[in-house]
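Worksheet for the structure shown next.
All protein chains of the complex are present and in place, except for one that has been dropped.
Chain naming follows the written order as A, B and C, and within any one chain the residues start at number 1.
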Amino acid sequence: MNKNALPRRAVPAPTASREVSYRHGEPSPELKLVTDALFRHIGKPVPRKEDERLITGKGRFTDDFNLPGQVYAAMVRSPHPHAVIGRTDASAALALPGVLAVLTPEDMLADDLQPIPHNPVPSTNYDVKLRASDGSFPFVGPHYPLPLKKVRHVGEVVALVVAETPALAEEASELVDVEYDVLPHVTATAEAFQEGAPAVWDEVPDNVLVDSRFGDEEGTDAAFRRAAHVVKRRFHIDRVTAVTIEPRAALGHFDAETGRYTLYAGSGGAVRQKGEISKVLGVDRERLRVLSFDVGGNFGARNRVYVEFPLILWASRRVGRPVKFTATRSESFLTEYQGRDLITTVELAFDEAGYILAMRADNISNVGARCVSLSPLSKGSGLISGSYHIPCATLRARAIFTNTMCTQAYRSSGRPEVTFAIERMMDLAAEELGMDRVELRRRNLVPPDAMPYTNPVGQHYDSGEYEKNMDRAIELSDWDGFEARKAEARARGKLLGRGFANYVESSIGTPRERAEITVTEDGRVEVIIGTQPSGQGHETSFAQVVADMLGVPVERVQIILGDTDIVKEGGGSHSGRSMRHAGTVMAIASAELLADAKSRFADLHGINSSDIDFHDGVFSAAGVSTDIFALAQATAADKGALHAAHTNEMHTPVFPNGTAICEIEVCMHTGAPVITRYVTVDDVGRCINPLIVHGQTHGGIAQGVGQAMWELCAIDEETGQPSAGSFMDYGMPRSDNMPSFTCEIAEVHSPTNPLGIKAGGEGGTTPALAVIVSAIVDALSEFGVRDISMPVTPQRIWQAMRSAQRNQDNLDRSNR
Amino acid sequence: MYLYDTTYLRPGSIDEAKALYDAGESPAFLSGGHTLLPAMKGHLARHDRLIDIRRIPELQGIAEDESYLTIGAATRHCDVAAAPVVRNCIPALAGMVGTIGDVQVRHVGTIGGSLANNDPAADYPSAALALDAIFRTDQRTLTAEEYFQGLYTTALEPGELLVSVSFRKPEHAGYAKFRNPASRYALAAAFVAVHADGVRVAITGAGNDGVYRWHEAESALGHKFESESLDPLRADMENMSSDMHANAEYRAELVKFCTQKAVTNQNCITLL
Amino acid sequence: MTLVNLTVNGQERECDVPDGTLLVHLLRDHLGMTGTHVGCDTSQCGACTVILNGEAVKSCTILAASVGNAELQTVEGLAEGDSLHDVQTAFRTHHGLQCGFCTPGMIMAAVNMIDRHKGQLDETLVRHDLEGNLCRCTGYHNIVKAILSAAETYRARHQAAMAQG
Partner (left out) sequence: MKLVGERLLETSRHVVWRLLNDGEVLQRCIPGCESLSGNLDDGYDARVVLKIGPIKARFTGAVTFSEVRPDEGYRISGKGQGGVAGFASGGALVELHDDGGGTRLVYNAEAQVGGKIAQLGARLIDSTARKLTEAFFTKFAEEVAAYEAHA
């Protein structure tokens, strides 16, 4: 293809170099030392340290813990989407021998439990500012552990039962008789903000809790007026759920003697759980210890507090024994924080040559019955223009309440949604403009020499070589062999389609992170850090980083996480933040530790510290040398442990980016789609451990593909009942419906942090929705199909083919 | 996900099993348990006693005679799928059984359990109907037509025990299944068997009343056994079930396509 | 209550459990063997897969009382001392796990798969035979790689044993 068909348009020069928050002024010699370290471990596919316990059955998942004397909790859940809670009769449940308590909202109020302080409005300096229509802070709907008057979604906990055995607790929970006065409900995103829709909260009669506008309205209007082509579409990126294979669980204990609570509960970050749950319980932070060791998947669903966590701690105080709760899979389908559910209407203005002049977007995010997180709306809003230079844009961002389970940041929060929109628009525009879809994209990409680039809604893209990603992906996909493959498929009765999508996503996340590094006297390096892995391999990749910085073998480095009595601070894992924040703060702490070590070495040998050389973990000068472990040991008595702790705040986002291409064969008769090829190129910045980063990409792809092809939290609008409550109805990526992938990592180091890290956790998912739909539509193009909604099930494909064919037949008939 | 209180019993004979059943208040026979136990775990069923019939000798084994292949009700899917006698005499049956559930399910689930349950999306009922099976219970003998009585319903009376099923050996047969992408049960599947006295086409997964014979297809194929014979036909939409995964119109289309594939593939083929 | 006797990873165990106890709960709650996990209610995810009398089964859908005198193998019993089973090694080498929750079930399914097919596996067969095990982290890519690699080791060991006679 001809890359130079048209001259490139001038893109504004890079925005003035911004101060990066990880350092002020010149880096110290030690920081320079660590950032310039000759990487022996970083960049290598080091097999994971954590695997040893996980492959031998010695993992420490929440449900694996038991405490002496523990009893069990089961939840009584609302079967109605919207109702006033009436009388609760627990007598039949309490009559069962072995039932210890049935706790209701009245009991909760009597004990003065508080709502979960979710803090849903993203607040780093770079997050877009979401507000109510009158400019005030949005009303988010208080999230009490038990609802005060009304239930607002199916599955909401209205009481909990505590009993001697789990079987008994479950049985007793069925005997709790709750009266409901059923109210009209609304579940559909497109309905909730319409005139006359039932109000989920009296405080927000129109259900619209956020209504903000961004961008240059005047400029956009002017650009649209002079546009040669305008393309407009509406998309619904429907609701899915995380399906962590480990259902959530919790074990809580109140120790009457010390007045302390202990919670075993896997989550996305123990420190946040501690902070928020202590507020619910109304106790000082230090009176709650949270333990979160092995976590069987998160994907965003476990970052926020679940009502069951404070409930079992409270129940433990009430009954005087440890209380355990383990969710069933059906409970998980009903009440795990769900993802996506965004309606977006996008309009693009093009000039004659196919350059984008301006964009209008209108995003409506369904937050469910309470606002737990606005991250999806916020993240998406900042990235509406995708990988393309769009000089001018306006955006309206709304969030609405409905009688559904709350949504939360789910794998690559907000980015797959808007990537879907802009990439579908590029395909549709290419079609309408009669241009090649790759060429149209190429023409509009943000070029590397425009980096750092400020997009039309104010996001500063840090770095990236978008066109290079695209070309490499094209090469890896054997682009030129497609036509032959298509012909071959055709001979077998299959329609082969090819999908294409670029993406840029942003990683911000909680800005604060702390690392404590200690060189122990027994020859280890202990690192305490407040991120929380759920499969991302922190125990290995973080150890690689610290090992290189201190010049010690990776085996000697031990990462300690998950116990808030040890880990006092930390932002948890989300938004691709962990390696970037941890890497940065570990680098700074390592530098401080090396500075201290150097002065200890100087003191030890009575030499000038400026002459000291540090290499491979060994300090040397004037013929003497001491390795860091021996130094720690030799100086411990005088100077205490060789230790450094640093807390760092980093608000600057990074922008991982890349390209995905896939091919899908569609059966002409049944519409059955099969993915035959899937290629990605992902710029993750510096890659610490390619084994792990590739793994992240693979899993991310599967989650995106899952949403595009099978997954849906189906809700019957008429009854408000969720109807995909098990794996019988919620379609999942499986071993035999996923292909092997061809993935390549591109490393354009980010200038925003010492290691040059972007992120590798979300890149797989972000373009996947778009690329799958793009491929299906391409396969069906000969039928005149231009678009199709997700999930693209066989039935939907078949129907699209048929109705396109019917339309064609009608057209032919009328033309005759 | 804990069962309500129950008593587990393991009789060694049919008589013992019946006696145990009769003495129960809400008893159930337990075979593979892969439908019953999930229902009980979900508290959607409560049985005071579970009578495990898997070790009863009369319910075991696979045997062949001139016209029939007889399979004991307690025979597991994995054993049927792997049995040389099944593979030799009705390869489509062996192949079909090899697609039920997944490997782990096939190691436990049994033919009797599947047929006694008569799930509208299960595979076995279509084979039994197309292969003109004879159902032997502890009390009587039933034809497949007599046995299948609609959605989840069979002729079995409470306490009546399915002992064995005899499949009439066809000249040849084929099975084609289009799976529900979520549950992996059939959205539609067709078992086509050519017998000396005619073609039998049984459809599962698609009908409102569970498994049924598609008579129009049978006569079209009886006229000429090739997939093109079905081209002019349309499966009856009136009787097609409709759910969130497939509406009646789509199911009707799949029924036809599966039947055509079962005609051209003389074994078992999974279309999705 | 039923007194269940069975051999778990070569050790004879005895346990008195309510009749409705599922095999997976016998393992986790009564024997304290928490390597086997529960991931769903409908026997679809495979996290609870164990090997019962030489066959992979879903222990969440089997009554403990019904498996008296059986031989049971769980993920805890695969390694011999410090020496990992080939399948465990392959999962580690090929990064066939992330959060690790589905892993015990995956590994047990893989061990049984390789045995059943005597190591004669290709990608299509592995993907097909693994349909009863769900993983949310890996997209299956590296799990399939790990199993193929372990199957290769199996074949090599088998050939070596044959050569030795």
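Observations on the structure shown:
Here, a residue touches a chain if its C-beta (ideal position, glycine included) is under 8 Å from a C-beta of that chain, and two chains touch if they have at least 3 such contacts.
Model, not experiment: these values are computed from the prediction.
Within the full complex, the chain left out of the display contacts the shown chains A, B. The hidden chain makes contact, of the residues A:S316, A:S477 or A:S726, with A:S726.
Taking the complete complex into account, B:D243 is the one of B:D15, B:E145 or B:D243 that touches the chain left out. From the options B:S183, B:S229 or B:Q260, the residue with contact to the chain not on display is B:S183.
Considering B:M1, B:L20 or B:L36, the position touching the chain not shown turns out to be B:L36 (whole complex). Residues 79-80, 154, 174, 330, 333-334, 714, 716, 718-719, 721-726, 728-729 are the ones on chain A that touch the missing chain.
For chain B, the residues touching the absent chain in the complete assembly are 35-36, 39-40, 42-46, 117-121, 150-152, 180, 183, 208-209, 241-245.
Quick note on the criterion: only the chains that are shown with their structure count from here on.
Here the chain-to-chain distance from chain A to chain C, counted in touching steps, is 1. The interface with the greater count of contacting C-beta pairs, when B-C is set against A-B, is B-C. Each chain gets a centre from the mean of its Cα atoms; for chain A and chain C, those two points are 31 Å apart. Distance between chain B and chain C, defined via averaged C-alpha coordinates, is recorded as 28 Å.
For this pair, chain A with chain B, the centres built from the Cα atoms lie 43 Å apart. Touching two or more other chains at once are residues 18, 20, 38, 41-42, 44, 131 of chain C. With touch defined as above, residues shared between interfaces to two or more other chains in chain A number as follows: 167, 328, 330, 727-728, 732. Those residues of chain A that touch chain C in the shared complex are 45, 47-48, 50-59, 61, 63-64, 167, 242-247, 294-299, 326, 328-330, 534-537, 691-692, 694-696, 698-703, 726-728, 732-736, 738, 740-741, 764. Chain A meets chain B in the complex at residues 165-167, 170-171, 174, 328, 330, 667, 669-670, 672, 709-710, 714, 723-724, 727-732, 737, 793-795, 798-799.
Chain contact summary for the complex, chain C toward chain B: residues 2, 18-20, 22, 25, 38, 41-44, 46, 49, 52, 55-58, 60-63, 65-66, 109, 112-113, 129, 131-132.
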